[in-house]
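Not every chain of the complex is shown here; the ones you see sit where they belong.
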Amino acid sequence: MRAEEMLQLLEAIKAGQVAPAEALSRLQPAVADLGYATVDLDRKSRCGFPEVIFCEGKTAEWTAGVVQRLADAGQDCLGTRVSDEQAAHLARLFPHAEQDRLARTFWLPASREPRPTQGTVCVFTAGTGDLPVAQEAVVTARCLGAAVELIADVGVAGIHRILRHRDRLRTADCAVVVAGMDGALPSVVGGLSDGPVIAVPTSIGYGAAFNGVAPLLTMLNACSANVMVVNIDSGFKAGYCAALIARRAARV
Amino acid sequence: MRAEEMLQLLEAIKAGQVAPAEALSRLQPAVADLGYATVDLDRKSRCGFPEVIFCEGKTAEWTAGVVQRLADAGQDCLGTRVSDEQAAHLARLFPHAEQDRLARTFWLPASREPRPTQGTVCVFTAGTGDLPVAQEAVVTARCLGAAVELIADVGVAGIHRILRHRDRLRTADCAVVVAGMDGALPSVVGGLSDGPVIAVPTSIGYGAAFNGVAPLLTMLNACSANVMVVNIDSGFKAGYCAALIARRAARV
């Protein structure tokens, strides 16, 4: 809350228009305290999308507890990196949720009604093995409201494969490029596009790929100026950011 | 060029509407071959902004040669990481260019007429020492057409310093956060914003900061989903991408 807003609120207290307890709740955003988790129920109003559950390192029970709490609050619930065990547990408790086992995601929207899409995102992969990460980006971006297209296996060893898709690049509000090994594709895509490109290094490869370090460094050093990078294998962040950008582009 | 467009062009040749030489120039984007450089004169039409000159590792003469060639082509010319020697050399040859020695940039617009801004970018720094990198982001984003605001030294050790600026975050189309050492600021900014955040690690710090590796890793692992990262000290890329995002958001 910025100074002017806060002063306005305090003046309203003085004027008797707002009760102190009510003002307090506005000054302190809502959380749900589950003991093992402090669920940020204010995230949606602050960030435009509710807290997303990173399922790794959580028990199936903890995961389900947070899902339940978000659902109770009437918020969309997205979970990522859902293990097989968690997936089965969640499927029993939330049979209507959408689970994508390639992307390892869990999606329980607050409402089943279709929503209009906001902007378009285009997701490219350098190889076939990058598909699970790319699919995480696809699912995430769709949950945030973007229209998403996925184009697989257009790495630079056959440069004509990506050149065929230049028109798609031009019409997308944001491109996501998923690549392991040499991680060279985002540099090329960046040079063909007038929009922002989000590069996702993957742990595909062996030896000096160092579980994604090699493409991570490549992408951080991309010779095209419009390339940004997210964590290794983080299809989630790429899809999230791409959807935010597309949403803004489609805003007006 | 996509298949349908290309086929159209080829049909036009057949129909005698387009001369083969003319078609050839459309199929092969323009370059200027200077021996030591192959200037990409097509970049502007393809990417929305001309080739930017990375001055490190170039002689002053090479740098000036590329500047001249872009100017001759009637294109804006932005140079980054301009050394003192290069700056002096360029100042003699291009006295009307704008040079910012804090940002180490060179800017020679194709036209001196003011241009309308497209979208707004907000640049934050964690510390005072991050200012040179931040200023490179500021200059770059302005050259690309964004309205830019710079807010310095609001690192998380005094968390109220960034909380004061939440309203600015809400109105900006894109935030850039520049930080060295622990690189923690983007995570906090991300959690206060509903838009994309571009994090720039800097080489400020000592010991286990490892010339920017520490904040780079922090930012790649930011717990806020809307944080993307660019190379260490790359104020340039952050400003470039932020301006592209702002431009799209302001497009309609």
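Labels for the chains are A and B, by order of writing; each one numbers its residues from 1.
Rule of thumb we're sticking to: a residue touches a chain if its C-beta (ideal position, glycine included) is under 8 Å from a C-beta of that chain, and two chains touch if they have at least 3 such contacts.
Because the structure is a prediction, the values reported are computed rather than measured.
Asks: Every chain here is the same sequence and 2 are shown, so how many copies does the full assembly contain in this file?
Replies: The complete complex, not just the displayed part, contains 8 copies.
We take it that only the chains that are shown with their structure count from here on.
Asks: Which stretch or stretches of chain A touch chain B in the complex?
Replies: Touching chain B from chain A are residues 1-3, 5, 43, 46-49, 52, 164-167, 173, 190-196, 198, 216, 220-221, 224-232, 236-237, 240-241, 244-245, 248-249, 251-252.
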